[in-house]
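What you see is the complex with one protein chain gone and the rest in place.
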Amino acid sequence: MAEYSVFSLLKNALNGNRDWKPAWRKPDPKASYDVIVVGGGGHGLSTAYYLAKEHGITNVAVLERGWIGSGNVGRNTVTIRSNYLLPPNTRFYEHSMKQWENLSHDLNYNVMFSQRGVLNLAHTPAQLDDYARRGNSMRHQGVDAELMTPAQIKQLMPAIDISGNARFPILGGLMQRRAGTARHDAVAWGYARGADRRGVDIIENCEVTGFLRDGDRITGVTTSRGEIRAKKVAVVVAGSTGRVMQLAGIDRLPIESHVLQAFVTESLKPFLDTVVTFGMGHCYINQSDKGGLVYGGDIDGYNSYAQRGNLPIVEDVMSEMLAMFPSLGGVRLLRSWGGVCDMSMDGSPIITKGPLPGMYLNCGWCYGGFKATPASGFCFAHTIARDEPHELNAAFTLDRFHRGILIDEKGQGATPRLH
Amino acid sequence: MLITCPYCGPRDVIEFTYQGDGNRERPNPASQDLEAWNAYVYDRLNPAGDHNEIWQHSGGCRAHLRMVRNTLTHEISSVAFVRGAAANTKSGGKP
Partner (left out) sequence: MSPRRADTGGRVDRQRTIRFTFDGIAYTGHAGDTLASALLANGVTLFGRSFKYHRPRGVLSAGVEEPNALVTVLKGEFREPNLPATMVEIHDGLTAVSQNRTPTLAWDIGALNQLGGKVLAAGFYYKTFMGPVFGPLKGTRFWMFCEHFIRRAAGLGRAGSTPDKARYERMNAFCDVLVVGSGPAGLMAATAAAEQGANVILAELDPQFGGSANWSGETIDGMPAASWARRVAGQLERHDNVRLLPRTTVWGHYDGNVMAAIERVSDFKERSAKGEPRHRHWTIRAKSVVLATGSLERPLVFPGNDRPGVMLAHAAQRYANEFGVLPGSKIALFTNNDSAYGAAVALKKAGAAIVAIVDVRSELSAETRSLASAAEAELLNGHAVVATEGGKGLSGIKVQRFDAVSGALTGDSRSIHADCLLMSGGWSPTIHLASQAGARAQWSPARQAFLPPKPDGRWIGAGAFTGSFSTDEAIAEGRAAGLSAAGGHAAPAVLPTVEATPCDPDPAPVFEIKAKGRSFVDFQHDVTSEDVRLAHREGFISVEHLKRYTTLGMATDQGKNSNVPGLAIMAQALGKPIPEVGTTRFRPPFAAVSLGSLAAERYGDLRPERLTPMHDWHIENGATMYSAGLWYRPMIYGLPGETVEQAYVREAKATRESAGIVDVSTLGKIAVQGPDAAEFLDRVYTNMFSTLVVGKARYGLMLREDGVAFDDGTTWRLGEQDFLMTTTTANAGKVMQHLEYFLDVIWPELKVTITSVTDEWAGAAIGGPKARQILAACVTGTPVDNAALPFMGIVHGRIAGVPVMICRLSFSGEMAFEVYCGAGYGTHVWEALIEAGKPFGLVTYGLEALGTMRIEKGHVTGAEIDGRTTARDLHLDWMLSKKKPFIGSSMMDREGLVAQDRLELVGLVSLDNRPLNGGSHIVEQLDEANPHGSIGHITACCYSPALGKYIALALVKGGKARHGTRAFASDPLRGRFGPVEIVSNHFYDPDGSRMHG
């Protein structure tokens, strides 16, 4: 398949764009594969890509119930950052960040990773100390971070309200300049195309309806397009983990599925060059290249697979956004949507071998999975190929909850709605 | 979403706090069965469909409610006080 470049664009334009080929093939499933990846989201596609690229395992099928990227990779608010407090998270997300920094070239697909910075606003001295602790934790692991003063923040985003009259005045912020945003759909498509070019079969409209077993061992799946056998079956369906694992007879996991809403305004001329989060509550906002302000807030806070949220969160998020940017009252909300998140019991993910023989599980991304897409696939592919975790995901086990080795970034314990 | 509190009547979801999977059994307090404790604290049913769950009417009467709610449609098919509906009927429906 042709490389994408400005030259291929020109050449094809002269041809009336008639010679472009599908970005990925639409193969029928084979009877068996070395590895089946259940889930054609960002993480599933990147897992397949790194299985092929890093481990030479190309006899791989990615099975997607609908169209690839239809889950959370296509529904998130595209923030990419590694500004975590706890070392297992910082290390993992920083690895992801480094992958992002070269991802467009790696995939020969412009994922539009824009390192425009992520700023967390602090509103109390205690919060500023908390951010300092986090920023210093990052700095001690070689990750960039800096504290900003209100005046510096005002310079960066002139419309922000730094007046002392605000209900929660802005006292400063924690900035990670290498953080930023990417074009979410492009990530799914780029990984799909990259995996496909290496021989992976991406099979859409193929819903897994059950697991084939030999005793305890998983030996394949039954699907809406027939039985498919595999030496290894990797489940990477964040948002649907409960449903899919139930097909394997596992109906209890340290996960609740919650709906998270996201919002976009009508398109505006450049207004905000940085990703910014409000510290008293939970609102994050960036401006897409098309000009829409893309933002979100808390999860609705109850189990849901409906991809549909309710009104109170809408009102809450808007009021937080206007607390930051009081000039936006007349700007209009264009669209809202919901995504279903695997909320884990400590707010951190699970990338592990098991829990059944022949099975591998990648889930529990809460609402931070998008930024992890490269590292998640990289580590999961390693775990599948080598039957042992990469050092980066060694802490993200399923048994850590029972053992009490928690990675609780927010210190909320087993209350998923608070992570 | 509207939740019909048996005491307060139909109220907006904003008045309620979700307390999660209502199928969990807390082990006997003296139990040293760590697996049972772990299962109680960490492992949750998470069905796509009807779910038995606990909510608190935190912005109202503060009673805990046991609800069956469909996680695909958000439709609520039953709501009752966790503290036995029968006992409450005797005391005039007040929790």
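Couple of notes before you dig in:
Order as written gives the chain letters A and B; numbering starts at 1 within each chain.
Methods note: a contact is a pair of C-beta atoms (placed from the backbone, for glycine too) under 8 Å apart; a residue touches a chain by one contact, two chains touch by 3 or more.
The shown structure was predicted, so the numbers you read here are calculated from the model rather than taken from an experiment.
Residue A:16 is the one among A:16, A:56 or A:215 that touches the chain missing from this view.
Contact with the undisplayed chain is limited, among A:46, A:96 or A:265, to A:265.
Annotation: of B:8, B:54 or B:68, B:54 touches the absent chain (contact as defined above). For chain B, the residues in touch with the chain missing from this view are 1-2, 10, 12-13, 17, 19, 26-27, 29-32, 34, 37-38, 40-42, 54, 56, 58, 62-64, 73-74, 82-84, 95. Residues 4-6, 8-10, 12-14, 16-18, 20-24, 26, 66-67, 69-70, 74, 101-102, 104-105, 108-110, 112-116, 123-126, 128-137, 139-142, 145-147, 158-159, 161, 167-168, 180, 183, 185-186, 189-190, 204, 265-271, 280-281, 287, 289-291, 308, 310-311, 314-315, 318-323, 326-337, 400, 402-406, 408, 410-414 are the ones on chain A that touch the missing chain.
Going forward, only the chains that are shown with their structure count from here on.
Residues 1, 12-14, 17-18, 20-21, 34-35, 38-39, 41-48, 51, 53, 55, 69, 71-74 of chain B touch chain A in their complex.
Those residues of chain A that touch chain B in the complex are listed here as 240-243, 246, 251-257, 301-306, 308, 310, 312, 345, 401-402, 414-417.
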